[in-house]
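In this view, the complex is presented without one of its protein chains, the others remaining in place.
Order of writing sets the labels: A, B and C. Residues in every chain begin at 1.
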Amino acid sequence: MKRRLRLGMVGGGRGAFIGAVHRMAARLDDRYELVAGAFSSNPQRSHDSGADFLLKEDRCYGSIDEMVRAESARSDRVHVVAIVTPNHLHHAPAAALLQAGFHVICDKPLTTTIAEAEDLVAAADRAKRVLAVTYNYSGYPIVRHARQMIAADELGELRVVQVEYAQEWLSAPLEGEGQKQALWRTDPEKAGVAGVVGDIGTHAFHLAEFVTGLRISQIAADLSTCVPGRRLDDNAQMLLRFANGARGALWTSQVAPGNENALRLRIYGEKGGFEWSQEAPNHLRFTRRGEAPQLIARGHAGGGPAGAAATRIPAGHPEGYIEAFAQVYCDIADLIDASDEGITPGASALLAPTVEDGVRGVRFIHTAVESSRRNAAWMTI
Amino acid sequence: MKRRLRLGMVGGGRGAFIGAVHRMAARLDDRYELVAGAFSSNPQRSHDSGADFLLKEDRCYGSIDEMVRAESARSDRVHVVAIVTPNHLHHAPAAALLQAGFHVICDKPLTTTIAEAEDLVAAADRAKRVLAVTYNYSGYPIVRHARQMIAADELGELRVVQVEYAQEWLSAPLEGEGQKQALWRTDPEKAGVAGVVGDIGTHAFHLAEFVTGLRISQIAADLSTCVPGRRLDDNAQMLLRFANGARGALWTSQVAPGNENALRLRIYGEKGGFEWSQEAPNHLRFTRRGEAPQLIARGHAGGGPAGAAATRIPAGHPEGYIEAFAQVYCDIADLIDASDEGITPGASALLAPTVEDGVRGVRFIHTAVESSRRNAAWMTI
Amino acid sequence: MKRRLRLGMVGGGRGAFIGAVHRMAARLDDRYELVAGAFSSNPQRSHDSGADFLLKEDRCYGSIDEMVRAESARSDRVHVVAIVTPNHLHHAPAAALLQAGFHVICDKPLTTTIAEAEDLVAAADRAKRVLAVTYNYSGYPIVRHARQMIAADELGELRVVQVEYAQEWLSAPLEGEGQKQALWRTDPEKAGVAGVVGDIGTHAFHLAEFVTGLRISQIAADLSTCVPGRRLDDNAQMLLRFANGARGALWTSQVAPGNENALRLRIYGEKGGFEWSQEAPNHLRFTRRGEAPQLIARGHAGGGPAGAAATRIPAGHPEGYIEAFAQVYCDIADLIDASDEGITPGASALLAPTVEDGVRGVRFIHTAVESSRRNAAWMTI
Partner (left out) sequence: MKRRLRLGMVGGGRGAFIGAVHRMAARLDDRYELVAGAFSSNPQRSHDSGADFLLKEDRCYGSIDEMVRAESARSDRVHVVAIVTPNHLHHAPAAALLQAGFHVICDKPLTTTIAEAEDLVAAADRAKRVLAVTYNYSGYPIVRHARQMIAADELGELRVVQVEYAQEWLSAPLEGEGQKQALWRTDPEKAGVAGVVGDIGTHAFHLAEFVTGLRISQIAADLSTCVPGRRLDDNAQMLLRFANGARGALWTSQVAPGNENALRLRIYGEKGGFEWSQEAPNHLRFTRRGEAPQLIARGHAGGGPAGAAATRIPAGHPEGYIEAFAQVYCDIADLIDASDEGITPGASALLAPTVEDGVRGVRFIHTAVESSRRNAAWMTI
């Protein structure tokens, strides 16, 4: 059943960052078509945004409730709705949409509390609908390839994992200047219990588990707030212990000048090691113990089937952030198709990050905050 | 007048490389919608391809003629048609489409002869329609920024330009193994008078002129064929002289193992220098004479308004080949909108590569071949 | 008083690694001349080694005692002796040499116990002789420049320090194969209480304090042994807290395939950030908050006076490990000259790592081991 999924959106009106990314990601591979949205809690703003996107006026809604009601009544109703609001506004719309029988794609972190996250697991289960969470960095082809190489034991028993995600942009007290992105991210009412740990640390955590195929069983976290007056953490160092005994560290920061969006993963095993950086995402540095390092390129020699399945163009023609995000959208489309057809999802669909990943991410955030409160005591996730 | 252009396509059926790129580029920024196509000269194949793209069956055509005729008769006819066939099949469809009043987007090189190229200039002029040529590398935001910096005299009088475009993939005699992409590119009947010079050298030439804002007035070219039995050049070195007296060199090769798609531009002036590589397209290395080199990032400090106008997401979130290609599609959409509305194109539209660039590219190819025949004699383009 | 210091050596006979480095470092800038040595506890081997170095036979000794006695009796006695034996053989010769009135240069770590380290402080003090410890990475010009920039407050208040030192070579159980360098480094009798933490972690610790000018007040360390059967740690992750409140992490490993000698330092402050890697030691990546990163080159624009004072050749002509080691030797020569002349050491001499740095390094090692025994509890150094 070849089809284009009809997509709705919650949030992501004019001027929003991540909403535009979701729309491009949905569009790139032609698996979705945006047809409806509650783009803002301000009805006029929602309609204006919809007009920007060339939507029909009657499918631009002023609230979730209105959207749920109206869409439910249509024969050409949306198949799936993407939620791209700030963290504290994820749970309610997701619950409502699932209950009404829509599939949901939610930005990370899934919710601001563990209870809400678990509630959504139950809601998705009851509704038998897909609830996917956009851990978009898992969509990079070379990340998929790294994961596959580890699954194929090419690194041997894993020993050490160093993961980090650093940015510069909150080095200055932007929230004091009224910068919108900074305001909600540093506000516990909107962001939840954590700042940088919830905003980007959760990506680093997910990526480390995704690629290694291992659970991080324990963490000892030291969160800090470097910018005076800030209400949430903007820097964190953590010690990691993995289920197989491997050790590691996680560093995340939004006060590191010179780091634009530096998500970086290094994994070392008995037989070899990997290094990958999101800012140069098309290559993996792979070293077999005792040999010269190799630069494995997406789509090129050694790029592997998992990588090839997630890429569009040959090596040397860089793919980037949008393509990786689009890949996650493709995998979610596969998952939705399988759900609607009542069949078992294929291999690609199984790579899509789901509500389970979302819950785990929320647990990670809360565990880190609690460990830090206890002066970096070891805690089990 | 906000609208989504209805797009048709010639060529680019199942299994084609560049057709898929054009489709993603058209889709990414939501300025186009693919609605029709003559995807193959084999009608069945054309229909199957159209089905892949979820097109209506009656808009999948078995020939250009059929498409021109049928689309012309529709009120919802395509606004513009992208031609993504091998080089020798550019001229005829472009001429027919222009004559029938359609705008045209053509892959490079525009044609295989200068006469054909000039014929299309006249045809576009007569039809008062846009004929754009996808010199896609000019769409990178940081390339735009470099161009703007030079226009603002930040490098001072330009002195030296080193440009190169190297690949590995034709190091082996793939045409002898029946590889489809290699077959037509090494066949003078289909590729024209040149091999690598026409296939990728023309991109390097365009980029050097685009960024510097200078004409390359003379070249001395030494073309060679490294793979025994190959019928066209697969490597070329050229000396360059620019209109302002600057000197340079151009190297292009498809027999350089280790080079995936290594388009690289270096420009040096009295006051500073640039280095840019397409495989790491989000950064420009800029050095003011006597100062430490800076890494200017797309979308970040120093990325400039021209770069900002061509980008979608913040620095550190890599954009790539598809985004740059999409940017050219956006600029062409602006050009078409201006044409249809009878207004003067805006700044962005003026960056779109047009038939004039296409003609210049064809002249470059023929001049290089002729210079090489004369043992690398200097020739004026 | 321009002179060339007469140098003796303990250890470093045929086949040794670090002994040869010390000799080149001493020679490069013509401040020392090797004239004597007890290169091995095997007298024949010591003499053969001395012959390799073109020394006079009567100055090649079979033991420290012999050397101390014989050299003390000469009018052209050595000014200073370099100790380049395994860790457990540092204290005794250092104590004997100091007592006999010789200056001493000792490889790191200074000793295997804190008591021995403190004993050497007292011994040097009593003897009024220089006891320097070769924390050689502090000799890189660009490291000096980074230190000076921080001292000049160019980064503002420091917030985050990430330091790491990773190698691959002990990924395999080389000690089981009888590899000499591996054998003593993994043997608690010879290496002391720690493996990788003592062998290279101590360099990372020293470098972080040297460049920031801050004390690391507390650490929480998690040491692990990845290679089965190994008797000491080969990997360690640590959380760091600095005296000013800055946070950080230290990672050191000898089981990280793909890392040759990857000492890397990243420092972030309110106003900017640094990144430096020992494997590309001639450049510092420096970012002022909100500006494009700069690549500051040793000896070039922005390389600064402290860097210039420690370099020999212009930018673009790479200096490396030997030159940095030689710089430390130069600084030690300045210190010795000042000591012998009874004058106050100059600025360069004050950069030489001394017995105080050596003691601090030994304390770090023992604190890390103890913290790890307590399950990564915070401990004060």
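In this section, a contact is a pair of C-beta atoms (placed from the backbone, for glycine too) under 8 Å apart; a residue touches a chain by one contact, two chains touch by 3 or more.
As the structure is a computational prediction, the values presented were derived from the model and not from experiment.
All shown chains touched by the missing chain in the whole complex, by label: A, B, C. Touch with the chain omitted from the figure is made, among C:Cys60, C:Ala262, C:Ala292 or C:Leu335, by C:Ala262. Within the full complex, the residue among B:Ala51, B:Ile114 or B:Leu239 touching the omitted chain is B:Leu239.
Considering the whole complex, the residue from B:Ala51, B:Val160 or B:Leu183 that touches the absent chain is B:Val160. Considering the full assembly, C:Ala280 is the residue among C:Ala122, C:Ala151, C:Ala243 or C:Ala280 that touches the omitted chain.
The chain omitted from view is touched by exactly one of B:Ala70, B:Ala249 or B:Ala338, namely B:Ala249. Considering the whole complex, the residue from C:Ser49, C:Gln167 or C:Thr287 that touches the absent chain is C:Gln167. Residues touching the missing chain, restricted to chain B, are 159-160, 162, 164, 168, 171-172, 220, 222, 224, 226, 235, 237-241, 247-249, 251, 253, 255-259, 266, 268-275, 285-290, 293, 375-376, 378 (touch as defined at the top). Residues touching the missing chain, restricted to chain A, are 286, 290-297, 300-302 (touch as defined at the top).
Seen across the whole complex, the unshown chain contacts chain C at 2-4, 17, 20-21, 23-24, 27-30, 51-54, 167, 259-262, 278-282, 297, 300, 312-323.
Here is the rule we use: only the chains that are shown with their structure count from here on.
Shown here, the protein chains touch in all possible pairs. If each chain is reduced to the centroid of its CA atoms, chain A and chain C end up 43 Å from each other.
The multi-chain contact residues of chain A, meaning those touching 2 or more other chains, are 259.
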